[in-house]
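Everything on this sheet refers to the single structure shown next.
Complex shown without one protein chain; remaining protein chains in place.
Here the chain labels run A, B and C in written order, and each chain numbers its own residues starting at 1.
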Amino acid sequence: MAVKISTLEERISVPAEGDNPLNTQEYFINMGPQHPATHGVLRLMLKLDGETVREVIPVLGYIHRGIEKIGEHQTYRQFVHLTDRCDYLSAMMNNWAVSLMVEKAMQTQLNDRIEYIRTIMAELERIQSHMLWWGVLGMDLGAFTPFLYGFRDREMITDIFEETIGCRLTMNYIQPGGLMDDIHPNFVKRVKDVIAYAKPKIDEYEELLSGNVIIQERLRNVGTITAEQATSLGVTGPVLRASGVALDLRRVAPYGAYGQVDFEVAVGSVGDCWDRYWVRVEEIRQSFRIIEQLIDNIPAGKTMLSKPAKKIILPEGSHYAQLETARGILGIYAVSDGKSENPVRIHMRSPNYHNVWSVDAMTRNARIGDLVANISSLDIVVPDIDR
Amino acid sequence: MLENLLTHSAFEILTLSDRAAQALAENPWEAAGYTLLALGGTGAFLSLLGMALIYVERKVAAHFQCRLGPMRVGWHGMLQSIADALKLLQKEDIIPEKADKLLFFLAPVFSIIATVLALIIIPMSPSLQVVDLNIGVIFISAVGGFGVLGILLAGWSSNNKWSLLGAMRAGAQFISYEISVTLSLLVITLLAGSLQLSEIVQSQQDGWWIWRGHIVGVVAFFVFIISSTAELNRPPFDLPEAESELTGGFHTEYSGLRFSFFFLAEFINMFIASALGATLFFGGWMPFHIGGFETFNSIMDLIPPGLWFAGKTAFIVFLMMWVRWTFPRLRVDQLMRLEWKFLLPVGFINLFAAATIVLTKLYFFPGQ
Amino acid sequence: MGLITEKFPEHIEKMPGGSFMLTRMDQVMNLARSNSLWPLTFGTSCCAIEMMMATGASRHDIARFGAEVARPSPRQADLIIIAGTIVKRMAPRLRTLYEQMAEPRYVIATGACTISGGPFIYNSYTTIRGADEIIPVDVYVPGCPPRPEGLFYGLLTLQRMIKEGETVRKPGIRKKPVFSALPPDISMKEIEEQMKAVLEKDSEVDVEKTRKGLTWPTGI
Partner (left out) sequence: MTEKSPQDNKHPEKPAQQPSTPESSAPKPTPPPAPAKPEEQVEKPPQPPELTLKVCAAISECKPYSAASDCPTVEVIPENLVKVLTALRDNQDFAFSMLMDHTAVDRIEDGKFELVYRLYSLTTLSMLLVSTKIPRDKPIIPTVSHLWDIAEWQEREVYDLFGVLYDNHPDLRRVFLEDDWVGFPLRKDYKDDFMLTLDIDSLRE
């Protein structure tokens, strides 16, 4: 068995194929790591033929911080705060994934108050993440104004987080065994205010962006991936649902309080950028619906099951828990030796890492403008890809 | 008909070049003074107007986006553009090592020269025009084509693939949309019967072409405004410098003063396109007249022509800014499709309709 | 003390009546520079969101300070806001970006990761412990991530530093050491003392006065 290991230089030095009747020459161009459209430090090598993209080669690692290695030297409680910094737009859902893994391994039953607050917080986080995505999509397509509108409304949700948690972005709020602290007395009122304010705004924004002819032209039938392709590519979240696969862990394997609420899973049909757009906008509405059902009935109870224990030692063996973040399925896989507080191996099944590779399948033989729309509709967060 | 219009005119056209020519016989120094005034005035106007437009753009954008915009330098940030200009003057001037140095140096100069050449024939008021060419409309088209040369050279000489892509986009876009602009200019030329800008203004004494030419005028105006936005590389047609696609497009490698030339040329070109639109469709400096209502017309004449011109131009400039901060960008093929499959046929049909109108004299307010 | 004094140091001696005019000119230039800081669109991780919040969001609106013209090309940018962790693979790119920027150029480092490596110092095989190992940093804004207000404070500090003519790397001096441009009768030590006095003066805060205006929410 001979294994061939290639390098990037070899990869991009493929000679151009000369079967084109116009005798054009293909060339490689480097997009990123500092590029406005790549949402951070993603680097793409594009094989172009004029304006047409023949191949996209993502080059990762520009923010690879070795979180899995650090995690092997940290306790589970400490590892929670590193997950904040992976997918910082679904920070609390990342915390929840670690907590869920630990609680599942310890066979802990949580009370309803914890579950309700976790669910509400996660949905608020999902809304703010999608709002930011909505604005950034506008900016990537060349309309700067939606970007600011999206940010303006996201700010209100950030205020709620700040009041309760004291932090705006990296929360570290959901912890193994409960919550960091109880909610602020104003929390319920503020959430209701936001819902009353933002629900009509969503319709208004849809008029600004969704009703626009240029947006429709730019998104419809662009970057189509079929359900089979999507499944094989392992994409999850809104990207998979836009292709017509109704895999939403909140519905198929309810965790938190999702089993007790009534909501619909938005599913697309074609799998193009427009479907991904539509699925996310619909998810904002459904998240509001979930919060509306829960916010009035938060039961009483403790927010931390016991005093923060000094040690969490998971039973020997492998443990896995997964949940649905704003971008897809996040799984935390931990192997414990049953003796130490630190895991032998901790691994994050990152939704963005799995989603980002579909950009090549989407963008083959499309234009550079389509590539930007595709990256934007994938809604990737680069630190979560690289970890 | 045209002679009639001119003899009835209340406005005497006196351009700076005319004055210089008149003065040449009596006093050559006066002629030289007028020439210098024209040169210096154009230069000063260019830079001041550019800075003012940049400030206005930033403020308009800010207010569209529910924020304040520049606030710190001067009252409500009035001096912000001056600070930017001073800073850009002082920035280090980088010429990439592998760039074609001569062309890299020439590209912004071409860009700004084209702008200046177009600026001098805009009639801002009866007495505020540098030169009044009898082929004004053709001259503007020709000089406008010169400007894209600067962009193409910039993209080529930077030795940067993104720049080259931007430049090629600019070239393709300009050539395509130039046809539509010219077609809509031809409509007004047909209606007015002249290529000279001052005569086109005079011909609107009984009413602006946008409604004297009724449907034809309105269609021509919309074709003009869409395709001239495209020619200016402004959103939604800003593909040559599409920030999220090509980083900076053709000016990626430019810094400091050279970059500010492109920046300035872009904004002055916006002014020129708006001024041209105002001149051709809204009567330029001509006050709001309705043929036959002499009392009303004389009341309108009380407002100085310069203000009329400024107001109309500002309206079109605002229209362009409004579009810029509302619409997303088109894709390359969609851009071409819009031109070749929609605007071009519409432009041709409109031209035929205009010819019919001129032959049958079906204007509104036909005048004398 | 900027470009002019550096390029034409002999003019200062030759001018009759002191170096009044040139100094004024320099101050005007510094004023212009400080009020027109165009940032590079550069952000690696979480701090970038808060940076976007500061530069973009209508509530904070960095445009008030004339710094909203985010340039995607480093050639046209004056300011690089390093927002997020810098890892080994990114470090050469960051250095390249910095070197591509045209000369008066400034750096603000936001967030714990950029200042020191943050939570990724230990047991990480890639994280650079502080962006100042790669490029000179003018202003550090701590936080994880800092609030937009924190970034504004950093920006205003940078503006003040430029107005005073004292940044980490003096503007406009690329080939010569810093003090070669100094007039003969001023020593580096005097400047240091003056700067110290300025900084001490500015850092005076009336604690009592501040406390009076502060009402802490009692509900918590």
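Note that a contact is a pair of C-beta atoms (placed from the backbone, for glycine too) under 8 Å apart; a residue touches a chain by one contact, two chains touch by 3 or more.
Since the structure is predicted, the reported quantities are computational estimates derived from the model, not experimental observations.
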Chains still shown that are in contact with the chain withheld from the display: A, C
Among A:V41, A:I157, A:V239 or A:I298, the residue in touch with the chain that has been omitted: A:I298
Chain A residues that touch the omitted chain in the full complex: 1-9, 11, 60-61, 64, 66, 68-69, 73-75, 102-111, 176-178, 229, 231-234, 245, 247, 252-253, 298-302, 305-307, 309-313, 315-320, 322, 329, 331, 333, 335, 342, 344-345, 347, 349, 353-354, 357, 361, 386
Contacts of chain C with the absent chain, listed as residue ranges: 88-89, 121-126, 129
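Basically, only the chains that are shown with their structure count from here on.
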Chain at maximum distance from chain C, centres defined as averaged CA atoms: B
Length of the line joining the C-alpha centres of chain A and chain B, rounded to whole Å: 46
Inter-chain centre distance, chain B versus chain C - centres from mean C-alpha coordinates, in Å: 39
Rounded Å distance, chain A centre to chain C centre (Cα mean): 33
Contacts with 2+ other chains: residues of chain B: 65-67, 243, 247
Contacts with two or more other chains, residues of chain C listed in rising order: 58, 72
List of chain A residues in touch with chain B within their complex: 27, 29, 35-37, 51, 138-145, 148-149, 152, 208-209, 212, 214-215, 217-218, 367-372
Touch list for chain C against partner chain B, complex: 3, 28-29, 31-33, 35-36, 58, 61, 63-66, 68-69, 71-73, 75-76, 78, 100, 102-104, 172, 174
Complex interface listing, chain A residues touching chain C: 33-36, 40-41, 61-67, 69-70, 72-73, 81-82, 84-85, 88-89, 132, 135, 147-148, 151-152, 154-155, 168-170, 184-186, 382-383
